[in-house]
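Let me begin by presenting the structure, written as structure tokens, before commenting on it.
With one protein chain withheld, the remaining protein chains of the complex are depicted in position.
Presenting subunit A:
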């Protein structure tokens, strides 16, 4: 392509027309704050870790433990809490390790993969937490209906109105619908958030990856 050769010649001669920054200009720049997406992903991730840890771990006090004992759900809740802690530690470790792997001195493809991996870890963590959250919800709902103070009345009303199986089926249906709606909202939120942040990076990464097929 002749034009490209012409461009190459011109390109090599460009030096004279380029801006020249002084020593002080550059010196001042190295202390400025970075605005790269990696930093944003890091901040958002920290917020997510803290947010989900708070939602799942803090509301747990002795009062709720007592309540759970009367609902016969104490055992399973404790197991879930322990699992939650262990997995949280695992995810923080994995996040940190992936984050450290981000290096601008690697090849473009490796760098982009490292950034996407960090994001993936956080997404996995969030979905795991949502899972735990829903599990807690089911256990609590079931416990309070079956063993709570008003459970007898509810059950009675249910058996009077029709049959108990239908009651449970309807309840499950409503519950699943509500969960599905909340999950869709969260999913949309993430799509938007990371879509804005990572669209370009993902596109570039896929472009390099596509070459290998």
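Basically, a contact is a pair of C-beta atoms (placed from the backbone, for glycine too) under 8 Å apart; a residue touches a chain by one contact, two chains touch by 3 or more; residues count from 1.
One rule holds for everything that comes next: contacts and distances are computed from a predicted model.
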Candidate names "NADH-quinone oxidoreductase subunit J", "Glutathione ABC transporter permease", "Sigma-70 family RNA polymerase sigma factor" or "Substrate-binding domain-containing protein"; UniProt protein name, chain not shown: "Sigma-70 family RNA polymerase sigma factor"
Identified contact with the non-displayed chain, of A:78, A:103, A:163 or A:184: A:103
Subunit A residues touching the omitted chain (full complex): 1, 3-4, 6-8, 10-15, 17-23, 26-27, 29-30, 32-38, 40, 103-112, 115, 196-197, 200-201, 203-204, 207-208, 211-212
